[in-house]
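Please find one structure pasted underneath; my questions will follow.
Here the complex is missing a single protein chain, while all its other protein chains stay put.
Note that the chains are named A and B in the order they appear, and that numbering of residues resets to 1 at the start of each chain.
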Amino acid sequence: MHQNVDLVIDGSKISGRRGETVLDAALRYGICIPHLCHMPTLTDIGACRLCIVDHIKNGRSKVTTSCTLLVQEGMVIDANSERVRGLRRNIAELLVTQAPNSRAIQDIALRCGVTEPRYEFRSDDCVLCGRCVRACKEHYQAHAIGFVGRGQERHVEYPFREKPESCIMCRACVTLCPMSITPCDGPMKSGEGYFCGKCASLTQAPQYEAGDCTRCDLGEGFDCSGHL
Amino acid sequence: MANSLDTILEGRRSQPHQLIEVLQDVQHDHGYLSREAIDTVSESLGVPVMEVYRVANFYTAFTLEPRGKHVITLCKGTACHVRGANPLIEQALGLLDVGEGETTENGLFTLETVNCIGTCALAPVVVLNGVYHPLMTPARLRALINRVRREEEEGTGHA
Partner (left out) sequence: MPKIASFAELKAFGEQITADRDNEAILMTVCGGPGCQATRCHEVAAELRKELDSTSLNGKARLRVTGCHGFCEQGPIVVIDPSNIFYGQVKPADVKEIVDRTVRKGEVVERLLYVDPSTGKTVLTESEIPFYKAQTPTLLSQNRRVDPWSMEDYLAIGGYAALARVLAEIDPEKVISRIEASGLRGRGGGGFPTAAKWAACRAAHGEEKYVICNADEGDPGAFMDRGVLEGNPHSVLEGMIIGAWAIGANEGYIYVRNEYPMAVEHAKQAINQAREYGFLGEDILGSGMSFDIQVARGGGAFVCGESTALMASLEGKVGEPRPKDVHTVEHGLWNRPTTLNNVETWANVPAIINNGAAWFAGMGTDNSKGTKILALTGEVKNTGLVEVAFGTPIRTVVEEIGGGGRNGRAVKAVQTGGPSGGCLPESMFDLPVDFDVLWEKGSMIGSGGLVVMDENTCMVDIAKYFLKFLQDESCGKCVPCRIGVDRLLEIVTDITEGRGRPEQIELLKELGETVAQTALCGLGKTAPNPVLSTLRYFAEEYEAHINENRCPAGVCTELVEYSIDARTCNGCGACLKACPYAAIQGRKDKLHTIDLELCTKCGICLTTCNDNAVVVQ
C-alpha cells in the first residue's frame, strides 16, 4: 500500500507516493521536467542538474534537483519559473556544447531554449550522466565500468582499462547511453555553432506547452514514463 | 621496513570501510599501489576491483606507478602563488625535463605539485623527500636539485 501525500507542481495538485521523488511524481502525471541522468529503476545521483525546480517553502524558494527531492505533504514546486528556466537553459547549453552530436541532448537543449550556444563546441560526447555505470552496478552487479578520476579527468572506464571478467556483455551500457540514439545528421559539428533546426521544429510546434511530455527522443528510446 | 600486504590487512579483512586506510598503508610502505596489491585488497576487504581502482584514482595520496628515488613537491597554494610559485614550477620542469606528476627517466626524481601544504606563512615552499624548504627562490631550488644530483653521482645520495 502506498501512503499518499498531496503536493502542487506548477499549479497542479498531485498525489505523490511517500518515498518517491518529485520528478517521478511529475512524470507519472505527464508533467515533463527535463532530465537526462535520471532513469527509472536506477538510483538518482543528481548529476546533470537539468531537473532543477523551485521548491517554495515558507515564502522562500530554493533551487534543487527534483530527482533527489522526496515528495512531502503540502509541498509547492515550480518547475517552470523564470529563474529555473533560465538556469536550466544555461545548464543545457553547457551540455550540448560538450556533446553537440548527441541528438538526445540537442533535443533537450532546444526544448530548454538553447538556440545559439555561446561556447565553442567540443566533441567530448560523454557527458558523464552515469546511466551506463549505474545500470552495470545496480541492474547486473557487474561493477565492470565506473567513473574514474576526478574533475576534468573523470571518465567512464574499466578497471586498469581492461574489460574485466565480471562484464557479461549485456550491452546495457550501450543501449542506455544518450549517444546511442542515431546522431543527428544536421550540421551540428565542432566549430559550427548553430543547430539545423529539425528538432526545433519538432519541439517548438504551437501545441507544445512547457511541462508537456513531448515524447522526446530520450524518453521514447529509454521508456522514460515506463512506470506510468 | 615495509610491511607485507598480509600484515597491513590483518584485522581489517571483510571491512570495506577500511579501504582508504589500507591503501594509505600500502602506498606508504610499498611506494605505490600495484595491480596485484589492488586485486588483493579488493578480495580481502570484499570491495569490487572497480571501486578500489576508483578510490586509487580519485585521491592524490595514491599512485599507481612507482615513484622516483627523490620526490620534489612544489606547493601551489594561494600564498605560494602570489609569492612566486610559478617560476619555481617552471624552473623544476625545465631542469628535470618532466611534467607535473611524472618521474625522470633515470628514476631519480618525481616532480609533484600540491594544492597547499599549510606552511603558507613561509611561502613559497618546496618539499624534498618530506623536508620543507621555506622561502624558496628559483636559484635555491636549482642548487637543491643540483646538490641531490651531485650526491647521487658521488654515491652519497640517500632518499
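By our rule, a residue touches a chain if its C-beta (ideal position, glycine included) is under 8 Å from a C-beta of that chain, and two chains touch if they have at least 3 such contacts.
Computed from a predicted model, the values in this text were never measured in an experiment.
S.K.: Which shown chains does the hidden chain touch?
M.R.: Contacts of the omitted chain with visible chains: A, B.
S.K.: For the chain that's not shown, point to the residue among B:I38, B:A123 or B:V148 touching it.
M.R.: Reading the full complex, the residue touching the unseen chain is B:A123.
S.K.: Pick out which of A:L27, A:I77, A:A104 or A:V127 touches the chain that's been left out of the picture.
M.R.: A:V127
S.K.: Would you indicate which residue among A:I14, A:C32, A:L95 or A:C132 is in contact with the undisplayed chain?
M.R.: A:L95
S.K.: Out of B:E90, B:E105 or B:E151, which touches the unshown chain?
M.R.: For the chain that is not drawn, the touching residue is B:E90.
S.K.: What chain B residues would touch the chain not displayed?
M.R.: Its contact residues with the unshown chain are 16-21, 23-24, 45, 47, 51, 54-55, 58-62, 76-84, 86-87, 90-91, 93-95, 114-123, 125, 132-134, 137-139, 142.
S.K.: Going by the touch rule given at the top, which residues of chain A touch the chain that is not shown?
M.R.: Against the left-out chain, chain A lists 45-49, 52, 63-65, 68-70, 83, 86-87, 90-91, 94-95, 98, 118-119, 127-128, 147, 149-154.
Criterion: only the chains that are shown with their structure count from here on.
S.K.: Need the CA-centroid distance for the pair chain A / chain B, whole Å please.
M.R.: So the centroids are 39 Å from each other.
S.K.: Would you tell me which residues of chain A are touching chain B in their complex?
M.R.: 143-150, 153, 158-160, 164, 166
S.K.: So in the complex, which bits of chain B are touching chain A?
M.R.: For chain B paired with chain A, touching residues are 35, 38, 48-54, 57-58.
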